[in-house]
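Every protein chain but one is kept in place in this view of the complex.
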Amino acid sequence: MDLESLYQDIILDHYKHPRGKGLLNKPLGSAFHVNPTCGDEITVQVNRDAEGGLIIGYDGQGCSISQASASVLVELITGESIERSEVIRKAFLELMHAQGVGEPDEDVLGDAIAFAGVAKFPARVKCALLSWMALQDAEIQAGLITTGEGA
Amino acid sequence: MDLESLYQDIILDHYKHPRGKGLLNKPLGSAFHVNPTCGDEITVQVNRDAEGGLIIGYDGQGCSISQASASVLVELITGESIERSEVIRKAFLELMHAQGVGEPDEDVLGDAIAFAGVAKFPARVKCALLSWMALQDAEIQAGLITTGEGA
Amino acid sequence: MTALDVAAIKADFPILSTTVRGGQPLVYLDSGATSQKPKSVLDAERDYYEQHNAAVHRGAHALAELATEDFEDARKVIAGFVGARAKDLVFTKNATESLNLAAYAFSNASAIATHHSGAIDPRFILKPGDSIVITEMEHHANLIPWQEVCRKTGASLRWISLTEDGRLDLSNLDELIDSTTKVVSIVHQSNILGTINPVQLIMDRTHAVGAVGIVDGCQSVPHMPVNVHELHADLFAWSGHKMLGPTGIGCLWGTEEILEAMPPFLTGGSMIQMVEMEKSTFAPPPQKFEAGTPVVAQAVALAAAVRYLENLGMQEVARHEHLLAEHTVNALNALDGVRIIGPTTSWERGSAVSFVVDGLHPHDVGQVLDSRGVAVRVGHHCAWPTCRHFGVPSTTRISPYIYNDIADIDAALEGIVAAQEFFGVK
Partner (left out) sequence: MTALDVAAIKADFPILSTTVRGGQPLVYLDSGATSQKPKSVLDAERDYYEQHNAAVHRGAHALAELATEDFEDARKVIAGFVGARAKDLVFTKNATESLNLAAYAFSNASAIATHHSGAIDPRFILKPGDSIVITEMEHHANLIPWQEVCRKTGASLRWISLTEDGRLDLSNLDELIDSTTKVVSIVHQSNILGTINPVQLIMDRTHAVGAVGIVDGCQSVPHMPVNVHELHADLFAWSGHKMLGPTGIGCLWGTEEILEAMPPFLTGGSMIQMVEMEKSTFAPPPQKFEAGTPVVAQAVALAAAVRYLENLGMQEVARHEHLLAEHTVNALNALDGVRIIGPTTSWERGSAVSFVVDGLHPHDVGQVLDSRGVAVRVGHHCAWPTCRHFGVPSTTRISPYIYNDIADIDAALEGIVAAQEFFGVK
């Protein structure tokens, strides 16, 4: 098997050098998610800056995929509007459920297109989605989106 | 299949003309048994005559095998001593578990040797044993034998 | 005349070309108890073991992925068969476990509520004064679990009685199902009488009083098209082994809402969200109800059974069985000294037909049939109170399936006459 198709350099880089890791002082919403098969945990928090752009905080422990995914999430979502962040979140979900077929949109997903290879490993899809599911819950908690939206 | 090897003439005769069917006035012991797969029921009762010989009463409903078996039981056990009745009961149990091999002892079993063919039909062995198991319980209840004896 | 090509179907079932009792060709008419299995089902199970077998949901290696995919694909196929979504389908070991799972929701909730207030959905909490309603034609699997719930909670059991021709007596339905009623659990098609019950009507009354409605579909799913949404039930249980599937698998469908609300039943691995020594939280349904290593190979095989049936078409299956039912009831009605227990016409009834023969015990009827290679069931068919209702200790039951034709039924009919002759009651 081609290990590099799963562990792309971008993923390994985010894993080793996570961007924006750390919790917020006064989050608007916060969600703790856990992967029940391996015990990996993540807390994702949201707030908004003066212009209404999103501020993301997170902390957790887990495998390279789940950690890199959270780091990429922060990079992609920080400063974005709710609407734009929903577009990105849904595109990432779609990518993860595409089982490796189709061309991800780099304009929307940026570094996250590196996760295309993960979609071929059903057991790792959960890892990649962990922070994104927590983001959704944190946004619901913050009243920024309503339940079920784009679930 | 040879239906006659199961339904021997003696069995059919006892089925159509049951001997000594009916309950006792004041039984020493009485046991009600039921076959949980078909709902067949039998009550067997014991008492003793002046010389200590056994008196048997029974009533119930069921298939030809269970009814004929009860009738044969009455014929064989009535008037016998406890000791002798235990010999007969155990011989009948053995016959039923012999799966049709070996030669039953006609001196002990009398008409009951006709049940040798029943032993080849596991589902019918229960029918044949119904009254004999009830007899054992009735004798235990009457204090004539103790639990487990020859079980 | 029949809707199915029975000869071709028979050829798919290896056991149907065997002989019994010293060379008699087997005529299998005991499918109400358990059905036979086509080659494709046996192949599916074996292929799973030889190619993909691994622990599902827990592993990350290649086989674990394949096994998990097989298992969840099977769930989709089986759920789709009854018009349901995969996420609303729980696998159990048999319909009996499915019905117990439902019953334990009530006794567990009631027990937890005595020690912990709140957090438990009040619909499941039973106490003295509450009632549970079933029918007098229930299989023991849908009777004794409710007796046990009553023993544990103090609730009381009520039942819908039967008419002379083996249908539900609905004359006092609104009194039976009243404001005290918390659960109504009824059989869709009776395994002993063959009656098909007006489930939707009873479920609607159930919901009118705010009770939970449960349907036992053991004898309907194998024999007719079933769409769970049309029944208006909250929970719907059935078994795999009666519909060409293997032993060891049962199903419980539930609405998303009810499955979410029910407390778990079996607990352990794979049904959890988080576990500490002091307390645990649970996964969403269906995992919440599937503790431990699930019945994986059985699910894969049952999906193959579903594919086999879908290939025939359930409308065609139902039509075929209706023709067999018609032939059977007409022929039995015409036989001297034979009385059908259950509906004597083919209207709203399945192909399983119970009967008694004057002067003959069912065991003896069954034995004569068996001596001719014809396998039927004798006994109370796990519906003992139904037998009592009709004043018989037991019955003989002919229950055909897709691989039976009119000739098979006729073999049974001839056997009945032969039994009457053998025992001299004719």
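So that you can tell them apart, the chains are marked A, B and C in the order they are listed, and the count of residues begins at 1 in each.
In this section, a residue touches a chain if its C-beta (ideal position, glycine included) is under 8 Å from a C-beta of that chain, and two chains touch if they have at least 3 such contacts.
Remember, it's a predicted structure, so these values are computed and weren't measured experimentally.
Every shown chain touched by the omitted chain in the complete complex is listed here: A, B, C.
The missing chain, though absent from the display, is touched by one residue of C:Gly166, C:Pro285 or C:Gly379; that residue is C:Gly379.
Among B:Gly22, B:Pro36 or B:Gly100, only B:Pro36 touches the chain that is left out of the view.
Taking the complete complex into account, B:Pro122 is the one of B:Gly22, B:Gly52, B:Gly102 or B:Pro122 that touches the chain left out.
The chain not shown here is touched by just one of C:Gly194, C:Pro246 or C:Pro343, and that residue is C:Pro246. In the full complex, the hidden chain is touched by subunit C at residues 14-15, 18, 20-21, 26, 28, 30, 33-34, 36-37, 42, 45-46, 49-55, 58-64, 92-97, 99-100, 107-108, 110-112, 114-116, 136, 139-145, 147-148, 151-154, 157, 159, 239, 241, 246-250, 264, 266-272, 274-280, 291-298, 363, 366-367, 369-370, 373-379, 382, 384-385, 388.
Although one chain is not shown, part of subunit A still touches it, namely residues 1-3, 6-7, 12, 37-41, 61-65, 121, 124, 127.
Interface residues of subunit B with the unshown chain, by the touch rule above, are 34, 36-37, 121-124.
Note that only the chains that are shown with their structure count from here on.
Interface comparison, B-C versus A-C: the higher number of contacting C-beta pairs is recorded for B-C.
Averaged Cα coordinates give subunit B a centre that lies 38 Å from the centre of subunit C. Look at where the CA atoms of subunit A average out and do the same for subunit C: the two points lie 45 Å apart.
Within subunit A, no positions touching two or more other chains are listed.
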